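Only one protein chain is missing from this complex, and each of the others stays in its spot.
Now for subunit A:
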Amino acid sequence: MSQTWIILGAGSAMGRAFARKAATQGAHLVLAARDQDDLDRTAADCLARGAASAAAVLFDVRKPESFAPIYDAAKANDGIINTAVFVGSMAPQDDVDADPNVGDLTIQDSFTGPVNFLHGLAPIMEARKGGTVLGIGSVAGDRGRIGNYIYGAAKAGFHTYLSGLRNRLNRSGGHVVTVKPGFVDTAMTWGIEGMFLVASPEQIAQDLWTAHEKRKNTLYTPFFWRYIMAIIKSIPEPIFKKLSV
C-alpha cells in the first residue's frame, strides 16, 4: 500500500525535488508551503510523475493554526505517515545583529516552529505504528561560527530535538533521520560567494530517500561533509575562536 509523505516546505527547491522523488515511488503526498498557486502546480507535477495523490495545503511555520489541516490531510490516507521537514530561514548575521527580532524569526522558522509541528504529529505517527521523519538540519548546527551562529544555534536545537524524537518514535516502530546538508544549489545559495562543492537538490533528494529506506540516524549529504565537519569540530576552541571559517 502507498505510504503518505508530508512535505513541509514543498515550495523550496529541496522540498520540490524530494516531493518528486516520493511521487515516482507512488506515495500519497501532502504538500505544505506558503504559496497556494505554486503548491497547486507542484501537486499537479507530482501527480503526473506517479504520486498516488497530492494534496496542496497552505502552511506557515509561524502560524500554528495552519498545522491541523495538514495533520487532517495526512490522516485522510490509510497507512504509514512519513514527514520531511524542509522549513527554515537564514537571515544574514548582520541583520540579526542589527535587530534581535530578526534572530527570533530565524529561531522560530528553523527550530521552534518545526518542533511544534512535529510534536503535534508524533502521536498521529505513533498511532499508525511507524513512519519516518526526515528532519533537515544543517552542518551549520555542528559548531557555532561568527558568520551565522543564530541560524547554527537554531539548527543545533533542532538536531537535539530530532535525536529525542528518534528515541521516542523508535518505540512505536517509527524512525527519525537527522539530515545535515552541506551547500545545496538552491535560490538560498544562488549567487552567494564562497560556495563550494555545491550539490543539486536532486542529489540530496536521492540521498534522503536512501537514508529513509536504510533507517540511517544521521545523514551528511553529500557524504563528504561528514569529514569536513569532523575536521571543523576537531579544531580546539582556543584556536577556533580566532578563526572566521
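By definition in this document, contacts are C-beta pairs under 8 Å (C-beta built on N, C-alpha and C of every residue); 3 or more make two chains touch, one makes a residue touch a chain; residues count from 1.
As a convention for this text, contacts and distances are computed from a predicted model.
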| item | value |
| --- | --- |
| Listed names "Phospholipid/cholesterol/gamma-HCH transport system permease protein", "Decaprenylphosphoryl-beta-D-ribose oxidase", "(2Fe-2S)-binding protein" or "ABC-type quaternary amine transporter", with the criterion being the UniProt name of the chain not displayed | "Decaprenylphosphoryl-beta-D-ribose oxidase" |
| Which of A:41, A:119, A:215 or A:241 contacts the chain that the document leaves out | A:41 |
| Subunit A residues that touch the omitted chain in the full complex | 11, 13, 16, 35, 37-38, 41-42, 44-45, 48-49, 187, 190-192 |
